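A single protein chain has been omitted from the complex, and every remaining protein chain is retained in its original position.
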Amino acid sequence: MTYLSRRRFLKISGASIIATAALSSAGGVVKGAKKLEEKTGKKIKGIQKIPTYCSMCFWKCSAIAYVKNGELWKIVGNPEDPLSNGRLCPRGTGGVGAHYDPDRLKAPLIRKNERGEEKWVQVTWDEAFEYIASKMNKIKKDYGPESIGFFSHGIGGGFFKHLLKAYGTRNIAAPSFDQCLGPRDTAFEITYGDVIGGPERTDIENAKCIVLFGSHIGENMHNTQVQEFAKAVERGASIIVVDPRMSTAATKAKYYLPIKPGTDLALLLTWINILISEDLYDKDYVKKYTFGFEQLKAEVSKYTPEWAYPVTGIEPELIRKTAHEIARFIPSALVHPGRHSVWYGDDTQRGRALAIINALIGSWGRKGGLTNQDVFDIPSYPYPPYPEPKRQRADNPDKKYPFGGAEGYTTGLREATLTGKPYPIKGWFVYGTNLLYSLPNTEETIKAIQNLDLLVVIDVIPSEIAGYADVVLPEAVYLERYDELFAPYFKQPFVSIRQPVVDPPNDQKPGWWMAKQLSEKLGLQKYFPWKNIEEYLDTRLKSAGLSLAEIKKKGVIKGPEIPLNLEEGFEPEFETPTGKIELYSTVLAEKGFDPIPKFTKHKDPPAGYFRLLFGRAPMHSFSRTQTNRLLDNVMNENEVWINADVAKKYGLNSGDYIKLKNQDGVLSNKVKVKSTERIRTDCVYIVHGFGHNSRMLKGAYLKGASDSQLITKYKIDPLMGGTGMNVNFVTFEMEV
Amino acid sequence: MARFGMVIDTVKCVGCTDCVVACETENNVPVGFARDWIEQIAIGKFPDTHVEIRSERCNHCSEAPCVNCCPTGASHHSEFGGVVLVTHNECIGCKACIESCPYGARFVHPEGYIDKCTFCIHRVKEGKDPACVSVCPTHCMHFGDLDDPNSEVSKLLQKRKHHSLLPEAGTSPNIFYLT
Partner (left out) sequence: MYEITTTRHNHLVDSTLHAWSWQIPTYLFLGGLVAGMMLISGYFLFKGRYKENNCSCYYLPLFSIVLLSLGMLFLFLDLEHKAYFWRLYTTFQITSPMSWGAWILILVYPALILNILMRVPKPLINKIPKLKNLSDEFLKHPFGIKITGIINMILGGMVGMYTGILLSSLGARPLWSSAVLWLLFLVSGLSGAAAFVHLIAKNVYERELLAKADNGFLVIELFVIAMLIIGLLTSSKSHMAAALILLSGPFASSFWVFVLGLGIVIPLIIQLLAVNHKIHHTPVAPIMVILGGLILRFVIVAAGQYSHWF
């Protein structure tokens, strides 16, 4: 969420709560967590069904875990869940493998040798907290509390966030902003005064025409989107996919546009021009809701299909035809705003073009467009106020990047740690993010780490970042713990619970417990006034008229339905300075940026090099699932997609192993060639998250190649600080 | 008698492997083995490539060579919907059935007997869909009685273009792929 997003913070759904019917399939059988039962000392026989929500990615579908004779058996979707509709994705189903992963961290560890050597002494929890607290106190004394930074991804980091805010720092960042959806949400915030959010507000299910720029739904396995996409395919919706690689989604498309990487803005501006110059846009909508149409019209007139052809590689006829196709389905057309949008450093402007074209086709607030969203309001716990930090945040000093984020800049925090400016950062907490995989240029990250007096990593497996930690705290996996309640902005407001299904196999502990224990060592007990997490959750739920007992049984409780679109009575309001959808952006003009996006050309790969593209495989999440034996079973290494003609030229066949070398001479692990008719000749593609070099990740060690390692270059978006990572070029090394 | 089969919509399948992972947990398939799997077949020249994505498993063939070649009768057609099953304690592990299956659907279970897809008859007997069908996030798989003209699977076959795998091998497979 970004700072502009006031609506999101202010909005409170006042309506009363409608509880869903008891879980039909699990009704009556739910017995609560195994843990609780085991207190009776009896070995549990038979099958228990325990609702919880998934953590194999950040979508957080609600699930029901099956425990058979006390052992975790399987996990299926919770039919009451508006995100999963009772069906999980392969990672959710494979969550069983996270519990049984033999490579898991088992006990707290303190570093013995040099950072990164992965040599440890096993310690007790008390020793670990004692060590951390003494280092933190020293940092506070020598540099001030703001000199601790926190990198956190995922809901489980919430309790540490709370602890560190209480301790006195606001230097908190997540890779889900400046390495992920930051540009997109910033662009929509600027244009509409509201974000797309996650889960996205896209009504794919009802769209008659869906345009995907990159968004590789089906490989990107965000469950609700995939389900809706499949429904759209079944309905025969017209699908247009723009991607240099023939993604899974592209195989379902009516029009597949194999665009030259980095030229999407050219195509978008040309489409916008066609819609305007041929009078195809939604005139009433534009008139009623938008600002700056005339300026837009004048600005884009130069972007003709004939101009775009040599730029994008897409034939003028095809550009026209697809523009007409989109127009044909107004007002049920949707140009998907994308999600992972940090590509080339001008991404917010591309996001603006996406926002603008959606305005022209009138998709915001339309059925089959971008829907209204709301949240199930659960008041936060009545904590005492946090101390005000004395210094500004270190990650974006003096608002160098004027737009965007409350989630913080990971790379900004890293920069501050490296340079000591605006002030030194001496301690890092890292929760649930493998910084050596998620931030571009790992060398910079490692250099920054060398400036630290304390690096604490809270993880479930010995990730690469854990390898550099001073203290590693092993967390119980999501199936073994309580967590914060989940109540996202969504078209169907709801709240769901994560609760323990089985016990941790070793000395792993839940994050909330660690934060509470550490608060005592730091003298911050007053910020953790609750006895245990059940009490905390029950307090919050009670304040919303619910109870822990109830939600433990149901897993999900839905709020009232809301009007989703104009047709259903939703009246959009746009919290921009003009109160309209800003086709011409007043805030960008004010800050000296292009108020209407302009196409700029990106550097082409030199001869013999190919642009390195990367993305998702449906059965893996980032760098976190490769040791999960169930998921490893369906994909145990990544392959480099090379156009078949190119492969032939290099004498490469599918199955051969090569290494990739990037423009800075960085060499990857060996990786299998996939010679294919599914990618352009000027780029190659690998799935992110493979090629692990932490030796303790036995199940994943050196399997495949790591895009993160090859992404030494990145281009920062001047608007919001996002790190464009599609700007690296690789060549092939045959000797392996 | 019923003839159980599957109808799988390749147009909707995204190749996510959820069906594979669900089979693993439901049936306790040992790590390193799979009763079902995903194939992607790409034909043509970029960018005019046509891709078919499909979830495969034992076809529960009506003319099953694996049943015919089995020297002990361990491999057999079940009374229940004609499902092809292996009785573990009759199987000697000679692997003739593995050699005879043109689809590569069988494997040797680490415990020695031959294993493969059972159409989850333990679930079907309880009135549930097979595990893979029940989890598929795209709802692209359908299970039912092919001999019943009113079943969902039969209706889909009447309505949509479809093919089966290697019909020329003469096995009369009972899994059909909508295109």
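All chains are identified by letter, namely A and B, in their written order; residue positions are counted from 1 within each chain.
Keep this in mind: a contact is a pair of C-beta atoms (placed from the backbone, for glycine too) under 8 Å apart; a residue touches a chain by one contact, two chains touch by 3 or more.
Treat the numbers as computed from the prediction; the structure is a model and nothing was measured.
> Which of the displayed chains are touched by the chain that has been omitted?
Result: the unshown chain touches A, B.
> With the missing chain put back, which residues of chain B would touch it? List them for me.
Interface residues of chain B facing the absent chain: 17, 20, 32-34, 37-45, 56, 65, 67-74, 89-96, 98-102, 104, 106-108, 112-114, 166, 168-170.
> Which residues does chain A use to touch the chain missing from this display?
The list for chain A reads 634-635, 644, 654, 674-678.
Note that only the chains that are shown with their structure count from here on.
> Could you state the distance in Å from the CA-based centre of chain A to that of chain B?
Spacing between the chain centres: roughly 35 Å.
> Within the complex, which stretch of chain B touches chain A?
9, 11-12, 14-18, 20-22, 24-26, 31-32, 34, 38, 42, 44-47, 49-51, 53, 134-140
> Any idea which chain A residues touch chain B in the complex?
For chain A paired with chain B, touching residues are 73-77, 87-90, 93-94, 96, 217-219, 221, 223, 226-227, 229-230, 233-234, 246, 248-249, 251-252, 256, 258, 618-619, 629-631, 633-635, 643-644, 676-680.
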